[in-house]
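Here the complex is missing a single protein chain, while all its other protein chains stay put.
Let's look at chain A:
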Amino acid sequence: MNRVASDRGLDRLTLGLLVAGFGVLAVGLYYALAAPPDVTQGYLVRIMYLHVGAAWTAYLAFFVAMGYAVAYLWKQEDRYDRLSAASAELGVIFTALTLLSGMLWGRPTWGVYWTWEPRLTTTAILFVFYIGYFLLRQAIEDPEFRAKAAAAAAILGVINVPISYMSVRWWRSLHQTQSIDLTTGRVSMDEAMLVALLVNFAAFNLLYLAFLRFKGVVSALEAQREELDG
């Protein structure tokens, strides 16, 4: 994927994904604002369209980071390490977005920005863990060892993702249960809302792919420069 980085800058696919991502996001925002208000939550439900997409993308990013980490340990190619780190970074950003949008929603709904409730706690743990992941990367100078240690962390960290996903069910918590349950495939929401949710969902996934490629290109350039400097 990073072969594109060498001298031509961004490749077409990355640019296309970026454009498509932002385009679909605009459509998604329109749908989100046009969707009917919720019976119990009113207009506040609109935060969900961003919140769910961001949360899902964060989960996806951590799983992709794990996938590339496994690929790195297998093949020992630097670009897998770079992509794993890039995906983890996106995961951290989307987790932050999830937490932030959740807090903005929680204040008017639950009356507090933050509560020590299983879903929130496990998400915060996930966030802290991947911050630790980047501290680990910073602390190791030898590139090969850094890649190996980071790969191990990326693989172990992903164990937190299903825990976070299932926490609303296991602990019968305050947080809403899943509207689209991945374990049974049941959907529990209005059609207009579902459309808005899915379009935003697609936008976030496209943006994730675009940013991942973008970040891969950038870190390949960084690695090249490091090599030249060293």
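What we mean here is this: a residue touches a chain if its C-beta (ideal position, glycine included) is under 8 Å from a C-beta of that chain, and two chains touch if they have at least 3 such contacts; residues count from 1.
In this text, contacts and distances are computed from a predicted model.
For the chain that does not appear here, its UniProt entry gives the protein name "Heme exporter protein B", which is one of "ABC transporter permease", "Glutamyl-tRNA(Gln) amidotransferase subunit A", "Heme exporter protein B" or "Branched-chain amino acid transport system substrate-binding protein". Checked against the full complex, the one of A:L136, A:V195 or A:L221 touching the unshown chain is A:L136. In the complete complex, the hidden chain is touched by one of A:L44, A:A149, A:L194 or A:V218, namely A:A149. Of the options A:L33, A:V112 or A:I159, the residue whose C-beta touches the omitted chain is A:I159. By the touch criterion stated above, the residues of chain A touching the omitted chain are 73, 121-122, 125-126, 128-129, 132, 135-136, 139-140, 145, 148-149, 151-153, 155-157, 159-160, 163, 170.
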